[in-house]
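For this view, one protein chain was removed and the others were kept in their places.
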Amino acid sequence: MGHGAKRILRWVLVGAVLCVAIGPSLPLVVSTLGQESPRPVWTDAFSRSVQTTLWLGVGVSVVSLLIGLPLGLLAALYRFPARWPLVLFQALPLLLPSFLLCIGWSNLAAVTWTSWLPAPDGLAGCVFVMGLQMVPLPFFATWAACHNLTASQIDASRLHGGDKSVLRLSARACAPVAIVAALLAGTLSLSDPGAPLIFGCRSMAIEILTSFSALFDYDLAGRQCLLLAGWVLLLTAPVLLVGLRWLAAAVLARQTRPAVPYPHRALSRIALAGVLLVLFVGIVVPTFGLCLPAAQNPMIGRAAAKVGDTASTTLIFTGGAALVAVLFAATVALAASESSRARLTSLAVLFALLAMPPALAAIGVSRVATHSPQHLDWLTRSPLTVALILGLRFLPVATISMMRAVASLSPSWTDAARVHGVAAPRLFVRVILPNLGSAITVSLLLVTVLAAADITTTHLLQPPGAQSLPVAIFTVMANSPEGLVASLCLLYLLCVVLLLAAASQIPRLWPRRVA
Amino acid sequence: MTPFVRCRGLTCHLGQQLVLDGADFDVADGESVALLGSSGSGKSTLLRVIAGLQIAEQGEVLIAGQQASRDGRLLIPPHRRGIAMLFQDLALWPNLTVAGNVCLGLAGLRLSRDECQNRIAHALDGCKIPELADRRPGTLSGGQQQRVALARALAMQPKLLLLDEPFGGLDLITKQAVLLQIAQLKSQLGFAVILVTHDPVEVRGLCTSLAVLEGGHIAEHAPMDDITANPQTALGKAFARAMQGKG
Partner (left out) sequence: MKCRLLTLFLAIPFAAVGTLGCSRSSSPSGPGSSGSNEMSASGTVVVYSSVDEVFAQPICKQFEQDTGIAVELVPDTEETKSTGLVNRLIAEKERPRADVFWSGDPVRAAILKSKGVSAPYRSAAADGLPMEFSDADHHWISFSARARVIVYNKDLVPDDKKPTSIHDLADARFKGKACLANPLFGTTSMHAAALFQALGDEEAKKFFQSLVDNGAKILSSNGEVRRRVANGEYAIGLTDTDDVNVAIQEGKPVGFVYPDADGIGTLVMPNAVALVAGGPNNENGKKFIDYLLRAETEAALARSEAAQMPLRSNVVLPDGFPFKSVAQLKAMSVDYATLADTLEKISGTFLKQWVDEHP
């Protein structure tokens, strides 16, 4: 294929994926742009919420980066007991919607024996809870990037300057992708009204929720969403412009040995303590607060029945979303692999989309489905719809991971394949896919947990009779006994912990690169 | 006699830089030619153009008398040219075993399973690494990886083997052993060799002729004895002195 044709195909594919990603949000945005609205967008309250939102986004990015980057480095570079399961469990904070984590913290604050702890509140409280919740994004980005360092690089830096030098080298290598992931974490927090509502902090997400659900003013909501998208583009584009250059760091195909975790006595202990501490503060403590009522009135049986009723639907929605996200992300990553402009465009658009409240796409799809013929209901009004929209929503998360992984593939592998006449599908299945394995695993995991926590999309699109467990928790929590809600949350977490523990055995199936 | 490889008027850019400027280059059947040139002179590019991995904007490449590419068009794909290549970074597929690498390398030939297994065994035996069949490249030493790459290339039974500075990082003894291996296999199988190198040891160990790439074209191409006796280019003179052990 000629160079010109390749370029055209590249932009066609990237454009197609971006169009599919933007598509669900378009109906409301288009109708917004065509309307005169009686309510002005830019009010004092809205401008204050913009400031609050920007601080929230920055705060969440910084907190998640400051914890996620060093923790990811330590977890990747040093050996400690139960390393692989503990690494997987780092995804748990993303599983629960921030509403529930905040309720857990505020329950704890009301208990006498924890009254000495400062209760999270206001903007600081939101940054604390959401920052901790988003740690997994830069954590996994760092961890995956560390796997592209070779043993020679690590050994050389260890010889020259000890483990301080190793950490410095690794941090410099992983920082670009970790910063992009932290930026993504901050962006994701912009569309979540959960913590701001509980902690009394007025963000743009709350303004948009108010426009949708209290004022039923879709035009106003649409314009607010466009403003939010504009801000996100303005702030993320420069960072992406700089950071993307370092995202594409191909590794020479002559890898004598990839780096292996090192049994450093002190740093291994610090790594173990770090992962445990983040798990403890990020998920165990708020879950304990959330589940306190279960101690007084456990309703495990009833909760188990609910879990049983909703398990398959939950798996279809979240697993389907993960598959969709990974497929589209891999398409974008491969298509944009030779063009930094294509990568920048893709990521900038996807970041802007991620900042949008989920209701924008969900209501848009609902409207399209309403006007579509009945024979398209399998696409527009089925469990597939939920999986598709959730997958597209979290496409940026998978895209970052896949871009980094694709960039680390050596071009010599494909040259060798061309010389030997290895057909593209065969090369893909035998070589490319296995070498993208860890990126695919991380992407599947992150999108699954993020999709599970997205109540709004699921609630607006799930077909009658198909309810996911997280939505079920939110529909019963208003007036169910607190013990039931607490038991549901506990069982939900336990199921995911078991799934993750099972998933931690998957690497045994992948060929090990080093004996 | 028609040379196995005939290149005429090759012009190629790398980005904005002109690397090949009307280069003509012939390689006869069974010839072992060392391709010399300063860094950035276009040696690897010339190899890639001959292999079909890159297409020259102008000029033609004929392989065994047939047009393989011409003026920016690829007419014969890389895997049908009877050419194998050892890359600078070896390009071994890290997740496959040694046998897996050789096996996948036969994909373009569409052999039966038995034939494939025979070729793999033969190639590994020929490179003296049958015991490494189930190991993965990441667990091998540099020299062993070289032999695996060689086995993968030779399993194709190529007419021409392209070596793009593949011996970097090897100690002298290992390098000599691998060169000897290639020379023995060459005499058995009769393939031609183009070796891109800066090292006189490698040239002495394998090659019978020498070509110098300078200013985007082949400035000098002659049998080793002729070059040694009467070098025309500065690089040719430097090599002649090195070959004669005069430093």
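The first chain written gets the first letter, and so on, giving A and B; residue counts start at 1 in each chain.
Here, contacts are C-beta pairs under 8 Å (C-beta built on N, C-alpha and C of every residue); 3 or more make two chains touch, one makes a residue touch a chain.
Predicted model only: the values in this text are computed from it and were never measured.
> Of the chains that are displayed, which are in contact with the missing one across the whole complex?
When the full complex is considered, the omitted chain touches A.
> One chain is left out of this view; which of A:Thr210, A:Thr318 or A:Ser410 touches it in the full complex?
Counting the whole complex, the residue in contact with the absent chain is A:Thr210.
> Would you indicate which residue among A:Leu88, A:Val129, A:Leu344 or A:Ala359 is in contact with the undisplayed chain?
A:Ala359
> Of A:His264, A:Arg343 or A:Arg418, which sits in contact with the chain we cannot see?
A:Arg418
> Touch as defined at the start, partner being the missing chain; which of A:Leu13, A:Ala151 or A:Leu276 qualifies?
A:Leu13
> Counting contacts across the full complex, list the positions on chain A that touch the omitted chain.
1, 6, 9-10, 13, 39, 43-45, 48, 99, 103, 106-107, 109-111, 193-194, 197-198, 200, 202, 209-210, 212-217, 293, 296-297, 309, 312-313, 316, 320, 323-324, 327-328, 330-331, 334-335, 337-338, 359, 362-363, 366-367, 369-371, 374-375, 377-379, 381-384, 387-388, 406, 414, 417-418, 424-425, 427-428, 432, 455-456, 459-460, 462-467, 471-472, 474-483
By definition in this document, only the chains that are shown with their structure count from here on.
> In the complex, go through chain A and note every residue touching chain B.
Those in contact with chain B are residues 2, 252-258, 410, 412-413, 415-423, 426, 430-431, 434-435, 511-515.
> Provide the residue numbers of chain B that touch chain A in the complex, in ascending order.
Residues 48, 51-53, 72, 77-80, 83-85, 87-96, 100, 104-109, 136-139, 142, 145, 152, 156 of chain B touch chain A in their complex.
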